[in-house]
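Contents: one structure, followed by commentary.
With one protein chain held back, the other chains of the complex are shown just where they sit.
Moving on to subunit A:
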Amino acid sequence: MSASPKSSNAHSSRLEAVLNTVIDGIITINNRGLIQSFNPSAVRIFGYSPEEVIGQNVKMLMPEPYHSGHDGYLSNYFSTGDKQIIGKGREVEAQRKDGSVFAMELGVNEMDIDGETMFVGTIRDISDRISAEQALKENQAKLQAIVDNTVDGLITIDQGGRIETFNKACETIFGYRANEVIEQNVKILMPNPYHREHDSYLSNYHNTGEKRIIGTGRQVEGRRKNGDIFPLDLSVSEVHVHGRKLYSGIVRDITDRKNAEEEIRQANAELEEFSYRTSHDLRSPLVSSIRLLDIVEESIRVDDKEKALMSSALIQKSLRQLESLVKDILTLTQAKNESEELEEINIESLIVDTLTKLKHMDNFERLNIDLSMKFDSTLWSKKNRMMLIIENLLSNAVKYQDLNKENSFINISTYLDCNNFTLKISDNGLGIPKNQQAQLFQMFKRFHPKTAFGSGLGLYMMKKSVDVLGGEIYFKDNDNGCTFIFTLPVR
């Protein structure tokens, strides 16, 4: 059979025209993988001229791992007939002359020309499509990452109140895993009355359009999985997605803020009390002293020397009280501001030194003081604070001894208890009236009239210092005096 050379020529030039104008790249290779033809679109796609590629192995157009694997693909096909790509289209990666890798859609067909197996590859550069898809995916991942990582909880619910989205922050805030609450009614996150009434809020809104919370924020209460109820800031907005109405809520756990507010409120109240009491307590001895000076003057005038001396002694006493109060206030403000380094404390010598300091106090000598120092570990703490605590406890025990008792004592012991340094000071002094024990560590509390002068700041200062050191102080009423127990964790 002989084909007419003319019609054959015409056919082949038509074919060539088609090959030259199709948008897709068309490459033929032989059974060894060597490139036989490379149309202009292939040139455009890959950046190689036909001369550079014809006769070369087609794997030059492939990045790893296809580059190394391609010979194997071919021989595998010839030995097993197992088609991995032939006859199908798929997305693969290809490499341009400049080394850049791009996504392409590849279709491979087998053909037989003069008994020789050839393969035709049709190539479409789909990097634009892929990058658009990738951008979308990336965008979604980015959004998801944002949603997952916001500190605020994000919840979306449908019109019936069923939870659709529950981000990681919500999991942290509420203690539920997302899969435990998705599809559940959002009211499981609410304590009563919200829990009870939420369905009616929703239906009310649907029926009347009356917004109670949508579009605004407000403070409400939430309920965690463990039943804890906590304050939260909630803002809700209405979202329409493909004709569906959703509500998205942003929730923020404001427990810490509330606690901080409460602390500030307390500190303010304390400050107010402090300024009221100091002004009162500072003024009293001054007013008394002025009046006493009048009495001194009058007494001298009428030659009542005894009364003059008595009055001036009281002036001295009054001014000494004033001085002692001012000293305590100074100590208190210092104690508040002082940031002190930790150091190793020799507790025994601290106690002995303190007792030595207190020796000048009235009636110190009639006390039977017993020391039992069993604590022998190392204690790291702030020395000045420790000193303030010990001084306060001991000077109170001395000051408020019961002079009506024969055997007044102070028992001081230190020991290690459950990894806590423990200092226990017991006495058989005047004690604290039962009905006032609850106010023991408040500012300006005094429990014993007539007996000594106290600023009413001592126990308060001490408690503050104990708090700063991270320790605890307990009072035990032993019916026959006081016991104070001060504990501090040993590092």
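Here are some notes:
Assume a residue touches a chain if its C-beta (ideal position, glycine included) is under 8 Å from a C-beta of that chain, and two chains touch if they have at least 3 such contacts; residues count from 1.
The definition used in the following text is that contacts and distances are computed from a predicted model.
A single chain of the complex does not appear, and UniProt lists its protein name as "Response regulator", one of "Dipeptide/oligopeptide/nickel ABC transporter ATP-binding protein", "Response regulator", "ATP synthase subunit b" or "Glutathione transport system permease protein GsiC". Checked against the hidden chain, the listed residues A:314, A:358 or A:387 yield one contact partner: A:314. Residue-wise, the contact with the chain that is not shown comes from A:276, picked out of A:276, A:380 or A:474.
Among the residues A:248, A:288, A:324 or A:483, only A:288 touches the chain that is left out of the figure.
Considering the complete assembly, subunit A touches the hidden chain via residues 276, 279-280, 283-285, 287-288, 290-292, 295, 310-311, 314, 317-318, 433, 436, 445-450.
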